[in-house]
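One structure is given here, and the rest of the page talks about it.
Removed: one protein chain of the complex. Kept in place: all other protein chains.
Entry: chain A
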Amino acid sequence: MSDKYRDDLIDRMAVEAKRGRLSRRDFMHYAMAAGVTASAAGGLWTSKAALAAPKRGGTFRLGTHDGNTSDTHDPGTYLSFSIIQLAHTYRSYLTQITPTNELGPDAAASWSATDDATEWTFKLQKGASFHSGKPFTADDAIASLNHHRGEKSTSAAKALLKDVTDIVKDDEHTITVKLATGNADLPWLMTDYHLAMCPANSDGTIDWQSGDGTGPYKIVHNEFGVGTKLERHDGWHGEGAYFDAVEMTVLNDPNARQTALVTGEVDGITQLELKTLSLLQRNPNILVDNVPSGAAITMPMFCDVAPFDNVDVRMALKLAIDREDIIKKITFDTAIPGNDFHISPNMPYWPDLPQRTYDPDKAKFHLKKAGQENLTVDLSTADSVYSGAVDMCVLYAEHAKAAGININVNREPNDGYYSEVWLKKPFCMVQWGARPTPDVMLSLAYKDDAAWNESHWQNERFNELLLQAKAELDQEKRAEMYREMAQLARDDGGTIIPMFTNFVYARAKNVAHGENLAASWQMDGARACSRWWFDS
C-alpha cells in the first residue's frame, strides 16, 4: 500500500469519524489494517479524527412524533413522546442519564445516602435559575417532588415515589429524601420524566401552568400538538445548549416526518419507519442513529396455568424461537437479541450470561422430559404492540414447528389490547419501555406480588434477592445479586424476551453529536437539543 493511498484512506476515515459515523475502536482497527502502528493510530485519532469541538449557534428544528393537542405542562400527566422531548428541553431533573448511560448531575450537583439507603441527601446546583429569573432553591425541589405524592396527587409517578415518607429541607440548597425501606436506586429514579423541577408556590404546591422551568431553553411560543419555539436560557446550570434556538414541530405522520427531513424543513426527526429505513440510509444528506436501548419485547407465559406450569415446557418455548431471524426479518436489524431476563446491555448491572440460541433439538428434548410432545399453545398478539408484531408471531410459529410445537397465533383487536389481553391471556406479546435500573423493571413486572407480574412467576430465591439488592449500596455485591437473579429468570422464569428494540432516529448531516448516545429515550435521552450542535 503506497503512503499516498494510505494517507487518503486515513483522511476519509477521519471525515467519517468526525461526523460520528465511525467509532474510535473501528477507526483504530481500520487504521492498523492499513498498516499504521497502534500507537500511531491512537495519535491520528486524537489529532485528526476525534470529534470536532462543539460549536455554538443556529436554530435546531426537530420533528417529533406522538404529540397531542391535549398535552399539558403538568409534569404529573406527561405521557406523549413529544412532551417528553420538550420536557427535557425546557425543564430539568435532579439527575440525568448521560450519553454513556451512567448517572450524572443535573439540577442536583451531588448526592449521598445513609448506609441503609433509607435517607438520600441531594445538594442542589447553586447557580441554577428559572427562566423567569427566580433562583432555584430547596423549596422548589421539594414542592416539585411533592407534586407526585400525597392523597390529592393526580400524578402518574405516584407509584414510583410511594416509598418516600418525607422530604425535608436541610438548607437553601440541600434536601433529604426519607424512605420507608432502603432503595439504592433512588438517584436513578429522579431521572424519571415526570419528576421535572418547577417553581414552588408559597403554599407548597407548584406553578406548572406557566411553563416555567430550569432547563436549557425557555419557551417563547407554544401550542400543544402543533409545535414549540424556544430560545437559550442564558443562566442555565449545565454544559451544552449549543444551539441559539430550538423549534420543535409535531409531525405525527411518519411520511410527513421523513419528507420534512429529506426536503430540509427540519434538522432532526424521531422514530423512523423501519420498512423504509434502508431507503433513507441511502440518502447522503441524512445520518441515521440506530441506538440499542432498554426497551423490550416480552412474551409472558402464566406459570400457574398448564402447560406453562412445567419449567421444561417454558424452556422448550424459549429454545424454539430464532431471535436472529426475527431481528433480521421483522426489525430490519434494529434490535439486539434478548436472553430471557429483563436487563438490557444498556442498563446498569447487566450480567454477561451466555446468549440463548435457537435449538429445536434441545427444545424437543425438554418437551419429551415434560411429556408434552406435539405441544399446541395459543399466542395472543396485535399490531399495536409493535410494528410487525403479528408477522413476528407467525415467524416464531414457523421456527417452533421444527421443535414439534404448534403455535396458534391469535390476532387480537388493537383497541384495548392492554386492558383485555395483557394480564388476562396466558401467553401473549407485550412491549415495555426502557426503565433506568434493573430494580425498577424487575419490581414492576417480575416481583411475586406485583400487580403487573405478567407471567405469574413465583420464585422464592429471586424475590429474596430482589429485596436485598434494592437496598445494597456495595456495587460489586449488588451486581452479583443481579447476575444470580438474571440466571434464575433466564432458566426458570415465565417470560421469553426475544429482543430489546433499538431507538432509530435521524438527523441532517450537518448536525453533530458526541461519541455516545444515551439509551434512555430517543434523541440522546431526549436531550439532543442541549447536547448536539451544528457542525458547519
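Assume contacts are C-beta pairs under 8 Å (C-beta built on N, C-alpha and C of every residue); 3 or more make two chains touch, one makes a residue touch a chain; residues count from 1.
By definition in this document, contacts and distances are computed from a predicted model.
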| item | value |
| --- | --- |
| Name per UniProt, for the chain absent here [options: "SoxAX cytochrome complex subunit A", "Aspartate carbamoyltransferase", "Energy-coupling factor transporter transmembrane protein EcfT" or "Peptide/nickel transport system permease protein"] | "Peptide/nickel transport system permease protein" |
| Residue in contact with the excluded chain [from A:109, A:245, A:262 or A:402] | A:262 |
| Residue of A:202, A:419 or A:536 touching the missing chain in the full complex | A:419 |
| Contacting the left-out chain in the complete assembly, out of A:226, A:279 or A:473 | A:226 |
| Touching the absent chain when the full complex is considered, from A:153, A:174 or A:410 | A:153 |
| Interface with the undisplayed chain - residues on chain A | 68-70, 72, 76-77, 79, 151-159, 194, 209, 221, 223-227, 249-253, 255-256, 259-260, 262-263, 265, 415-416, 418-419, 433 |
